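What you see is the complex with one protein chain gone and the rest in place.
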Amino acid sequence: MRFDTGIFAALLLCAMPLAAAADTTEERLIRGDAVVRSLNNGVPQQTLERMREEFPFLAEATEAYALGDVWSRPGLDNRTRQLAAVAAFAALGERVFMKVHAGYALNIGVSEEELKEVVYMVTVPAGFPKAIAASQTLSELFSQRREAQQ
Amino acid sequence: MRFDTGIFAALLLCAMPLAAAADTTEERLIRGDAVVRSLNNGVPQQTLERMREEFPFLAEATEAYALGDVWSRPGLDNRTRQLAAVAAFAALGERVFMKVHAGYALNIGVSEEELKEVVYMVTVPAGFPKAIAASQTLSELFSQRREAQQ
Amino acid sequence: MRFDTGIFAALLLCAMPLAAAADTTEERLIRGDAVVRSLNNGVPQQTLERMREEFPFLAEATEAYALGDVWSRPGLDNRTRQLAAVAAFAALGERVFMKVHAGYALNIGVSEEELKEVVYMVTVPAGFPKAIAASQTLSELFSQRREAQQ
Amino acid sequence: MRFDTGIFAALLLCAMPLAAAADTTEERLIRGDAVVRSLNNGVPQQTLERMREEFPFLAEATEAYALGDVWSRPGLDNRTRQLAAVAAFAALGERVFMKVHAGYALNIGVSEEELKEVVYMVTVPAGFPKAIAASQTLSELFSQRREAQQ
Amino acid sequence: MRFDTGIFAALLLCAMPLAAAADTTEERLIRGDAVVRSLNNGVPQQTLERMREEFPFLAEATEAYALGDVWSRPGLDNRTRQLAAVAAFAALGERVFMKVHAGYALNIGVSEEELKEVVYMVTVPAGFPKAIAASQTLSELFSQRREAQQ
Partner (left out) sequence: MRFDTGIFAALLLCAMPLAAAADTTEERLIRGDAVVRSLNNGVPQQTLERMREEFPFLAEATEAYALGDVWSRPGLDNRTRQLAAVAAFAALGERVFMKVHAGYALNIGVSEEELKEVVYMVTVPAGFPKAIAASQTLSELFSQRREAQQ
């Protein structure tokens, strides 16, 4: 069951030593994959998978650097990291990526209300259009997840 | 002592009822002022004060809306709110405002390491220039605060 | 008839005293609603209404702050305010919101030619892609309004 | 006297036929120069002049296209054009250029209050940091002009 | 045949003297049209053509300034100019325009691999979302061109 794979990946991450200079790219890719699975209920992430065939370097950079190096760092708990990421993507108007990370946040137990609070807050640094667009994307996400559960 | 005023303001905030439709702008301004003092060790915030004489509406909008309405909302704990704000300001390249909110974060107990983690994360949504600029601003902030303590 | 509601709302706005510190949020919301109706031929605005159920704070912030506090200010005549807003939204690439405010502008008597002039001007601060995208959105708006009149 | 040169340039602009396909670049440069002088109290504009020696194409493009082609278009009155430009530059965070065009606005009779209103409005499309930065730049401009008059 | 028209336009461009102060707008428009045809396999460009009827000034500014003045300049070879443009559009998130210029690049002999390299590079100045979006747009472009050849 998906949930089991998610838990397994989370355990794998805990068991993995911190990134170090002797890390190979292979290990960083594995760590990045474990990050995705622990955030994405055990399944691969669609935007990342799409890139593998035609843009292999970008898929690897996303998996090894963004996920394997950055996202696996222990100095920020997952919940805070996801909410800070949602704030950044929303402020930048990067709706697709905000949606992905908001989904990860919900998967790890962040509430819909907390995500809305971040979007409300985004009116201040980024203005109303970015926040309103983010709210529409969150609305879509919540709705899709409710349907998927039926 | 400053710290006492900060605690007093935090208590005042707790005692204040949530924002409601019967709220007057006067009450929203008071709440916004309490938010600043609880985040800023009890003292007014310089960027806000500068605006009062020549741009009164903007000072009021910042105090009543941004601080009084948004920042006082209870649905997100202060630590997460400040870190999400730092992420948004950093991603947007708004260094001055990132510095203000990073200072607030430190005032309420967030560590320098957690702030660095947010800046590291910003390389992903916003690229390396924004993250590097943010790191220089954080470095400045940490340094100024160390000097101020001497 | 719609036009009558628009005129009524405009008269209501004139009759309302300026925003003041004793204003309640309730009054600011009413003023915001009057602003929308006076700009939008008497009918509610779709993007705003969509948010009411799931993102009530954002709907209120838009109505009370953006519309009730900012947009009702008398220091700038409606025509200039709308054209300046169109310029800002266009420069930022916020096409949806530019379209809304360009529609308001047309409703209050600004000509299609004046809107085109603003879009031409946007090439200078924001470059050709933003201006060209804005021209495509204006084209859509003009076309939809012509159809609606048939 | 400067004012006389400004009036002369404005008259020259009125006397010049609209841009047409037979226009030479030479004529567009002359028109652009007349636009600057009519907006800038008869004197050349510093940012433009700085570019002439080392970046001649950019100086020409600014003078012939931005000023000669766009800024001289009659379809938008000067006051509205300047205020829309101020809104766009402020929303984009382009403080230097906002300052130049706000100065032009004041030169042609726009009031300080109207410029402040545009900056207040910018909180909505672009957020508070952009508007607050714009207010600080306007404050600088107003202050420098007051000193210059003494 | 298209290819012949593209070659003819390229020859025409070579035969045309450099832009000069005596250039008429008419000549700049002709040069801009020659630039498009030499980059676009001899056929007009769709985004530009769409604007001619309703936004004639913007169509002319694009053709005379962007294409006729800037894009025809000899100081940068076509390949480098197109790749630099792709980098700029991709970094800005201007996917539609990036696609147009990536198409031009392919038309003049730039390889798919070189375009991918530019997109990989964009992760550094602009972050992963912009680069990933650009990769999706390039993927679309490559795919459409393969289909068109069948």
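Just so it is clear, A, B, C, D and E label the chains in written order, and each chain counts residues from 1 on its own.
The criterion applied here is as follows: contacts are C-beta pairs under 8 Å (C-beta built on N, C-alpha and C of every residue); 3 or more make two chains touch, one makes a residue touch a chain.
Just so it is clear, the structure is predicted and the values come from calculations on it, not from any experiment.
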| said: Could you tell me which displayed chains border the chain that was left out of the figure? | reply: A, B, C, D, E
| List the subunit B residues touching the unshown chain? | 116, 119-120, 123, 127-129, 131-133, 135-136, 138-139, 142
| Touch list for subunit C against the chain that is not drawn | 123-130
| note | Logged for subunit A, residues touching the omitted partner chain are 19-26, 28-29, 57, 61, 65, 69-70, 73
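One rule holds for everything that comes next: only the chains that are shown with their structure count from here on.
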| message | Taking contact as defined at the start, I'd like the list of chains shared as neighbours by subunit A and subunit D. | response | B, C, E
| said: Validating interface symmetry: for the copies subunit B and subunit C, is the fraction of residue numbers used by both over half? Same or different. | reply: same
| query | Where the centre means the average of the CA atoms, what chain is farthest from subunit E? | reply | B
| message | With centres defined as the mean C-alpha position, give me the subunit C-subunit D separation in Å. | response | 26
| field | Averaged-CA centre spacing for the pair subunit D and subunit B, given as whole angstrom | value | 35
| remark: Multi-chain contacts in subunit B, i.e. residues touching at least two other chains, fall at 57, 61, 66, 70, 73, 89, 92, 94, 97, 123-126
| How would one label the connectivity among the chains shown: line, ring, star, complete, or other? | complete
